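Here the complex is missing a single protein chain, while all its other protein chains stay put.
Up next is chain A:
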Amino acid sequence: MKQINDETSPLEKTLKSNQKGPKFNFKRTKKKKMESGYENGMGYLFISPFIIGTVALTLFPILYSLYLSFNEANLVGGNTWIGLGNYKEMFTSDPMFWKAMEVTFLYAGTAVPIRLVFALLVALALNKVVEMVGVYRTLLYLPSIVGGSIGVSIMWRQLFGNDGAFNGVLSSVGLPTHSWLGDPGTAIWTLVVLYGWQFGSSMLIFLAGLRNIPRTYYEASEVDGARPIQQFFKITVPMLTPVILFNTIMQVIQGFMAFTPSFVITNGGPMNSTLLYVLYMYKQAFQFFSMGYASALAWVMLLIIAIFTALIFKSSERWVHYDN
């Protein structure tokens, strides 16, 4: 950390700190000089809602959930300490846990890349078009804006139902129809398609990223005789990597946490082929009231997400390019 010279006047300090612009930058000069008692108090007063909320609604619950995961717990009775019992059961004698893992990894592993690739391709296409970009952008964003809604999940169930629109389209062009939601081999793919369909907000983030690439880079490379393909891999992709990193992390978390679609469209069936992890956790907690076991499930998923996020961050040192 570079410290600003002590001799500079307070005004200069403020000016300098202003020049830094919108970044996470809490560099200060001499701590004691800047933070008066009054300001310390004021600072804590302003962020006090956040502190109270975090302690009461995040820190305490997450620690309590860790404690619960070592217990046999239900809602009404007391908790019985069973040590690693829940975890042991999960890994050694619960085939449903493994099924849920398998389904969730299949789902997140396909749905997230599909959404991101889709979002990137459409953003690239929109970035090329000059006219009516606003109209396309708005209309293509629409699925994303309604997508989290229960109404869309209900619609999806009808869309891929036996007598649904998708089979209707297939039979009208002479293709065989299929029981998409009834077949354990295809049900999960209807959920993957639903996730991919909502590529809109990722597309907007990519589009904003594309707009931020200085035009001069392309012009300069054109003068040097670069072809469009080269420009794409040497300018566009590297410049977009910070946005890709951000999108990937958010989408991976969202993908692992998916609940509503599988709950509404298939309720985990047929034959548990769409039993997403959070749905399994929900069933353990709120249908069987095994709060201890469900907490252990939550902690395992939390660790998985943490590991994935850390891995993505770690790998980003190699592939993310920061311009300045």
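Just so it is clear, a residue touches a chain if its C-beta (ideal position, glycine included) is under 8 Å from a C-beta of that chain, and two chains touch if they have at least 3 such contacts; residues count from 1.
Assume contacts and distances are computed from a predicted model.
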item: Absent chain [UniProt protein name; select from "Pyruvate ferredoxin oxidoreductase", "Acetolactate synthase", "Dehydrogenase" or "ABC transporter permease"]; value: "ABC transporter permease"
item: Chain not shown: contacting residue from A:49, A:78, A:95 or A:225; value: A:49
item: Given A:90, A:103, A:152 or A:191, the one touching the chain that is not displayed; value: A:152
item: Contact partner of the left-out chain, one of A:80, A:138, A:230 or A:315; value: A:138
item: Absent-chain interface as seen on chain A, which is shown; value: 14, 17-18, 21-22, 24, 26, 28, 31, 34-35, 39-47, 49-54, 56-58, 60-62, 64-65, 68, 75, 122, 125-126, 128-129, 131-132, 136-152, 154-159, 163-169, 172, 197-198, 200-201, 204-205, 207-208, 246-247, 249-250, 253-254, 256-257, 259-260, 264, 278, 281-282, 285-286, 291, 294-295, 298, 301-302, 305, 309
